[in-house]
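After the structure tokens below, expect a handful of questions from me.
Of the protein chains in this complex, one is absent; all others appear in place.
Residue numbering begins at 1 within each chain, and the chains themselves are lettered A and B in the order written.
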Amino acid sequence: MTDLPFVATASVGEKMYELVTQLYPICRSITGEGVRQTLRILQAHIPLHIHEVPTDTPVFDWTVPKEWNIRQAWIKDPEGKICVDFQNHSLHVLNYSLPVHQTLPLAELKTHLFTLPDKPDWIPYRTSYYNENWGFCLTHNQLLSLKEGNYEVYIDASLKAGNLTYGEYFLPGETTETVLISCHICHPSLANDNLSGISLAVQLAQWLAQKPRRYSYRFLFIPGTIGSITWLSLHETEAFQTVHGLVATLVGDNGPFTYKKSRRGDATIDCAAAHALKHSGFPYTIINFFPYGYDERQYCSPGFNLPVGCLMRTPHGQYPEYHTSADNLALIKPENLTQSYQVYQTILEILEGNQQYINQNPKCEPQLGKRGLYRAISGDNHTRSYEMAMLWILNFSDGSHTLLDIAERAGLPFAVIHQVALLLETHGLLAK
Amino acid sequence: MTDLPFVATASVGEKMYELVTQLYPICRSITGEGVRQTLRILQAHIPLHIHEVPTDTPVFDWTVPKEWNIRQAWIKDPEGKICVDFQNHSLHVLNYSLPVHQTLPLAELKTHLFTLPDKPDWIPYRTSYYNENWGFCLTHNQLLSLKEGNYEVYIDASLKAGNLTYGEYFLPGETTETVLISCHICHPSLANDNLSGISLAVQLAQWLAQKPRRYSYRFLFIPGTIGSITWLSLHETEAFQTVHGLVATLVGDNGPFTYKKSRRGDATIDCAAAHALKHSGFPYTIINFFPYGYDERQYCSPGFNLPVGCLMRTPHGQYPEYHTSADNLALIKPENLTQSYQVYQTILEILEGNQQYINQNPKCEPQLGKRGLYRAISGDNHTRSYEMAMLWILNFSDGSHTLLDIAERAGLPFAVIHQVALLLETHGLLAK
Partner (left out) sequence: MTDLPFVATASVGEKMYELVTQLYPICRSITGEGVRQTLRILQAHIPLHIHEVPTDTPVFDWTVPKEWNIRQAWIKDPEGKICVDFQNHSLHVLNYSLPVHQTLPLAELKTHLFTLPDKPDWIPYRTSYYNENWGFCLTHNQLLSLKEGNYEVYIDASLKAGNLTYGEYFLPGETTETVLISCHICHPSLANDNLSGISLAVQLAQWLAQKPRRYSYRFLFIPGTIGSITWLSLHETEAFQTVHGLVATLVGDNGPFTYKKSRRGDATIDCAAAHALKHSGFPYTIINFFPYGYDERQYCSPGFNLPVGCLMRTPHGQYPEYHTSADNLALIKPENLTQSYQVYQTILEILEGNQQYINQNPKCEPQLGKRGLYRAISGDNHTRSYEMAMLWILNFSDGSHTLLDIAERAGLPFAVIHQVALLLETHGLLAK
């Protein structure tokens, strides 16, 4: 039998890819209109709430920075021709550049230019959030083509008191225990490194909105680092309601899956992710928590230590296109997005269904035959798995094993164990 | 040095093989005269008590079934010649067949015939305990030779209120803590799958009866599943006196040993079996508990969770002759039975000898030389092992290690550790 009853069709990936395509040109940063524009587009898909947190708000050891906005930016060559233009690519400007308008010789200009000599056709992605500076990013071949002479540079940007903007979508469930799905929204035209995660979160939210939910779900669309610090600082109570969580990012490339465990290492989310990946048929690796990466750094800081892992494909920094203009729409594929969605969905289904049952006839096996449960489903080629599942569930529903524990021990997919547990519950053989 | 001081000689295996030979022709089932006849034969070897439990007695979620007895059964071909005859092989009749006497055309007859198309010379073993039915089992070649026409079928069987019969042999020891040896007795002419286990249990019981016993021992000769459920249901108090247990089955074939751990996984019986196998020199594998197989399913149901493992050679379903007429006297060998007996015996010797001692001179080593213990046994080529054993025992007899723990840690056979511990106890260096 195939392990995962995947109902998601390729169209899910196509829809996710479409959203990424729509968001791609926007110049996002940790604050500013690019973020607002992005969140407003998401509002067309899910009714998320847009929050504004004023500049200088203290958030733990940090303060909310000034808001940065940019309208245009270019460099004119000695002949007065625009040779680098922000209109062409949002990566061309150093993110958080100060406004500038001056003319300067090439040598001096070069101290403000960033390129990748070993990848001469790609534009690097650079930021300068906390050191005031200005600059341009361009391909190394562009740089090589610049002749001696005076260059006019113009950055029409502003850096002043404003707000940090983030989006939140909360789906209440039967309990206030919350599953957190977090993604960062601060990267400009980069497809895999943040747009794939945003798009996946939107898709999951749409799916969850239309089904009954045991848990509540919180989707956060936040600027990396400062966004999670801000949210955690202003919502400690809600943060501690998080019982499972995932940071969604880098889910569109061709690489195998990588699950980075929560700091706890043995949280239910860690077991659920490992189980879903093992039975997914997709290649994957599981790695231990380490204190850098994405917003799991903050969720897993020792004062929170939330059970939040990070499920991605190729980890940050480990694919050559990372943080360059080559992390574009060609790098990600609808079928990869579909697979990533399927694995996330399976994990959430495990969390939802992972009850702990008690065998109501713990002394010896109950007689399955007289209830029509033994060889009951014999038209079904899953019969043997189902019968084994019954025996495993009955034997280990002893008050100290959840269905996920039993699925792991039995070596059977959670979906089978869950379905069979519901059947046994119907027959009064199990109770919660 | 060889690890195991095996005193059992080949004659043990010959005696076991002889008993199997004697029991082989009998048509056993989960109830009926075949079981009684089997147990009466065993009474010639050990004074076991034969218990009868009436039909319809409630036993947990089950009830004791009607008693089944069979006298004769045959099929006559269109020429009136007997072509399948229960007299020739007890497997020819579907176990628990209803009585029948009728004439019917081949096509209709075939719905009551069971064969193994891929093993055309073997008769399958089939039962229908809980669905009333009748049928015959035959070789596939027999089936192919049947011509069109009307066949007379006759099964002189009865299925009516009676008893479930089982045998029990209890050997009291110094304590009421009991070691359980359980084997199933419900299979008809199958040599490895149940007769080898019965024969091994008898041999162990004879050996234990004639030696001092720290533990009490209970030998159960019961029909599979319903027998253990019946016994557990009617003897809960005794069941919970079980401190170690083994289900004995499949001990005559050529395969390597397989020890299936108790549900607890770390019970003393699990450690003792692993230790005995490791030092036996025989190939083996150790597998985790799973909730199907033999009566360990019931002993290890969560309401009992007894420390009962199952020591076999090739596991059920994993040798081609399993549950066919090829599981016959040619499949099992006296030398295999001898080896199995040796390993069981070693395990029981470990359980009996596995005391916890306290070093009476815990601060620094005692001076072994002045007591004649150092190089004391130098004529013996085991000297070095014995000296190392002394040091290991003295160092780890700290109140939290049993002799088995120490044997494992030292990498020495339990028998050496045990013998040396007794010597140290004699010299006052150890106390219980």
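Here, contacts are C-beta pairs under 8 Å (C-beta built on N, C-alpha and C of every residue); 3 or more make two chains touch, one makes a residue touch a chain.
Quick caveat: nothing in here was measured; it's all calculated off a predicted structure.
Check B:Pro172, B:Pro256, B:Pro320 or B:Gly369 against the missing chain and you find that the one touching it is B:Gly369. Per the touch definition above, the residue from B:Ile82, B:Leu329 or B:Met388 contacting the chain not shown is B:Met388.
Within the set A:Gln298, A:Thr324, A:Gln339 or A:Ser385, the residue that contacts the chain not displayed is A:Gln298. Interface residues of chain B with the unshown chain, by the touch rule above, are 359, 361-367, 369-370, 388, 391-392, 394-398, 410. Listed by residue number, the positions of chain A touching the unshown chain are 59-62, 130-131, 225, 228-229, 232-233, 236, 263, 290-292, 297-298, 300-305.
Everything that follows uses one rule, which is that only the chains that are shown with their structure count from here on.
A straight line joining the Cα centres of chain A and chain B is 55 Å long.
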